[in-house]
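A single protein chain has been omitted from the complex, and every remaining protein chain is retained in its original position.
Chain IDs A, B, C and D follow the sequence of writing; residue 1 opens each chain.
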Amino acid sequence: MSAFMTAVADGFPVFGQALLNAFILLATSCVLSTFLGALLCVVDICAHRSVGLLVRIYSWLAQTTPPLILLFLAFYGSTMMGRAISPMTAAIIAFVFFATAYYFEIFRASYEGVPRGQFEAARALGIPPLPFATGVVVPQVIRIAAGPFVGRTTVLFKETSLASAISVSEIMSTASAYIYSGASPLLMVAIAGGIYAVINIALIALEKHLTRKAAAA
Amino acid sequence: MDFAFLLENLPALLRAAWTTAWLTLATLVLSTLIALPLAVSGLRRETPLSRGLAAASTLMRSIPTLVILFLVYYGLPQVGLVLPALTTALVGLTLSAVAYTMEILRAGLKSVDSGQYEAAAALGLPAWLIWGRVIYPQALRVIVPTWLSNATLILKGTSVASIITIPELTAIANEIVSETYRPFEILLSTAAIYILLGSALALAARASARRWSHP
Amino acid sequence: MSTPEIHTRPRPRSWPQRPDPGIAVELRDLRLSYGAHDILKGIDLTVREGTTTALVGPSGSGKTTLLRCVNYLATPTAGEVWVDGELVGREERGGRLYPARERILRGHRRRTGMVFQRFNLFANLSALANVAFAPVSAGLCSRAEAQERASVLLARVGLSHRENALPPQLSGGQQQRVAIARALAMQPKVMLFDEATSALDPELSREVLAVMQELAQTGMTMLVVTHETGFARTVADDIVFMEAGRIVSQGSPERMFSDDAPERVRRFLGHAR
Amino acid sequence: MSTPEIHTRPRPRSWPQRPDPGIAVELRDLRLSYGAHDILKGIDLTVREGTTTALVGPSGSGKTTLLRCVNYLATPTAGEVWVDGELVGREERGGRLYPARERILRGHRRRTGMVFQRFNLFANLSALANVAFAPVSAGLCSRAEAQERASVLLARVGLSHRENALPPQLSGGQQQRVAIARALAMQPKVMLFDEATSALDPELSREVLAVMQELAQTGMTMLVVTHETGFARTVADDIVFMEAGRIVSQGSPERMFSDDAPERVRRFLGHAR
Partner (left out) sequence: AGPSYAEKLATSGTITIATTGNAPPMTTVGTDGKLTGFDVELCRRIAEGLELKTEFVRVDFSATIPGLKAGRFDMICSATARTPQRLASPDLSMSEPTIENFSTLLVKAGETTIATVADAKGKTVGTVRGGQENKLLADIFGSDITITTYPGIAEEILDLKNGRIDAVAINYVTASQHVKDDAALKVLKPGFAVDGVSPYTHALIVSRNQPELLEAVNTELKRLKDSGELAALEKEWIGGN
């Protein structure tokens, strides 16, 4: 056990770096995808049907293609086009590509969940689209989307483990590095799992808390 | 693209795709069957069971499936419980899928007007009939799209079964790559197979939803 | 025609006592709270067999809750509910009373038929299937029998020609008539109506009220929450006025619509349309 | 008080002609179809300034659709809609008429205030914010001004004490009164009410009807779809009876509630409560 403790003490900075990498990847791709997903949602709502169809096809491809392939495409594809990007950038691009589709679906469904009567009322009052969207629709969409959004984000966090394939060191690959240098595999996997669980449960609890606070307000 | 090379390795890929396909299908069917009754719990009023389920579901959704599979497959033998790889894969994948499926079903069930339940209860109908014949058929409209989107996650997620020796598509693709050192053809056709499987899934789900929502 | 008083019976003793024969529904000191919120604050009410009682009162006074207690869709915090000589929501085991298990409760609920304001037809079933569904699933009769009976009931509410329509294809009045037929299919002893016409336009509302009136005339016992003062006046045998979880006043339509009625009741009914 | 006849004006000529002054709303040969389904089959209707017109008729006759055409929430297939001397839903460019662009249409819509059966308050905004929202976002006045005016309007509908309540915290009657204040905040020339009280109990309904009656008395022009025959009788200047997409009969309340009224109207109104 004490060997384990030393290993943990030695490993702390390394795990710290891995955690930091996972966080950077998660936060950046989450922020960008949220923005892009929302943008797509607006496009889908406002633009012509045929554009909506394109959005849907993109969404379907992005969701069914294995993330690993997307990582490879971003990492090596960029080099082949003569512009080598860092592994982290490539990972972010790949993640944004499929996470945007996740978030798009969530926003779209939440938009459908806003009671239609309010749209009629706004039209009848002659309220311009922009103030209506920002003042009435978006706040309600946010409230409806909060739960599914956090749920999908925990999935995204778990998927950061795939980034090791293109040399972004993250939690899972760090655990396996320890395993190959002699640490107990079960212990290391359990530690990695623990890290994911703690952070994800915290995310979910935060969402529950905020939702409850919003409902009480 | 070297088609001759691709053709040579296609049978192995397709065999693996078959494993992936039925692993996905089995996980989907099992998890949905298990989640169907569980999703109902706590919808009308909170019970100790529903609180326990909610906690378990949060936990399962927070831990990567890979960790669960690893600990069950390689860890349980240390306390004397040796499970076969297939059983472990199915149990592990199903457990984590149940958690997600349950949340999806609950959201769908909540969208059905509660008056429908009341009316049926007032007629003295048993709960399973009310859920099965009245509420679920009406909830399908809301459930199917999210269920489907989640099914693609499950499809992709079966690749973790390779860590417990199941020869599924991603594993075999990697194996061919490391033997031949020719990744491009293999990885791209693997992606294509995943997309095809996902689309087949979508078609099947849509067809069955159409069938079941009008009994 | 009876004109019951507000009951001042002694507190129920430890073993509940069956009401007299001829009493279809009896509520004794019925109470219901949600958390610290008291919704029903001790209701005593008797409905004789074959009579129609109208329940009126302002929004939020607890009318719906009271109706839902009669078939235990809402579980009272205290008090007794007797329907057709049976204590609803309780069962005796080994000489003691326990909360009824689901199976027993289902049997109790079948003694009452309930009709809701928003119809609540099963949206995925046709009119005929809506009516036949419960008897078949409760195992009361075969599918063929149930459908035949459903057909008869739909004819009785004037909807023979719409048997195969789905609820969204029916007008509101038609939907509500299907809902009445659906409740009747279980051959209940008592029918409960919760604002059965207030989602309808005057004409459709009249269609439904006519069916209800006919039901009352055939001797069905009915407990009706309504805002239709006209119906209450002409069809009901008793009018019960509720406010803030209590029965404030009760009497025959003649009395309740006369100048003898309490000031509050006159204010509520008098102004009404 | 005017008793307009059913109009038999000549077909509109190629260039639409402004109605006489003193006419708040004029509909000319208004038609609307959804696919092969004709919903409105040629409606001609004139509403004078400062009068209240009640629109009655069975469910599905097209009352809501007609109202929605007045502010172009529904786009007519043919015909003209004039509100306050302006042709709604059209704009002139280079001597020709085109369908109005959204921006122009918004301006047209502000001339009418609409109140819906299901209130449709903005769920995330307080009562005050609901009322102040449209004037601010349309750039009609500053936020402070709008809030001040909203406060005054809420006081007028008797809701000063609930300014900060969110819609779910209000009773149905209160929500509907906020909705009326919200429509009034845009200072419309005409108010349109679509069954504004039919989701409410008699008492709450009376609260709202009182506000509407007061509005009528202050000289607001109103077009009211209602099942409240009492209201139509006492408040309306004209009653218009619709059936199957046509105006079947029209007249003063005195005439429409008398034995002179056409058989169909008597059947509809006469039996009513």
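Everything that follows uses one rule, which is that contacts are C-beta pairs under 8 Å (C-beta built on N, C-alpha and C of every residue); 3 or more make two chains touch, one makes a residue touch a chain.
In this text, all values refer to a predicted model and were calculated from it rather than measured experimentally.
Considering the complete complex, the chain that is not shown touches A, B. Contact with the undisplayed chain is limited, among A:Phe104, A:Phe132, A:Phe149 or A:Tyr178, to A:Tyr178.
In the full complex, chain A makes contact with the omitted chain through residues 7, 10-11, 13-14, 17, 72, 75-77, 79-80, 84, 87, 164-167, 169, 173-174, 176-182, 185-186. Residues 74, 77-78, 82, 85, 162-165, 167, 171, 173-175, 177-184, 187 are the ones on chain B that touch the missing chain.
The rule is simple: only the chains that are shown with their structure count from here on.
Of the two chain pairs examined here, B-C and A-B, the one linked by more C-beta pairs in contact is A-B.
Centre-to-centre spacing of chain C and chain D amounts to 37 Å, using the average Cα coordinate of each chain. Between chain A and chain B the centroid-to-centroid distance comes to 20 Å (mean Cα coordinates, whole Å). Annotation: 52 Å between the Cα-based centres of chain B and chain D. On chain B, the positions that touch chain C within their shared complex are 113, 115-116, 118-127, 129, 133-134, 137-138, 213-215.
Chain D makes touch with chain C in their complex at residues 58-60, 171-172, 198, 200-204, 206, 227-230, 268-269, 271-273.
Against chain B, in their complex, chain A makes its touches with residues 60-61, 63-69, 72, 102, 105, 109, 148, 151, 154-155, 158, 161, 172, 185-186, 189-190, 192-193, 196-197, 199-201, 204.
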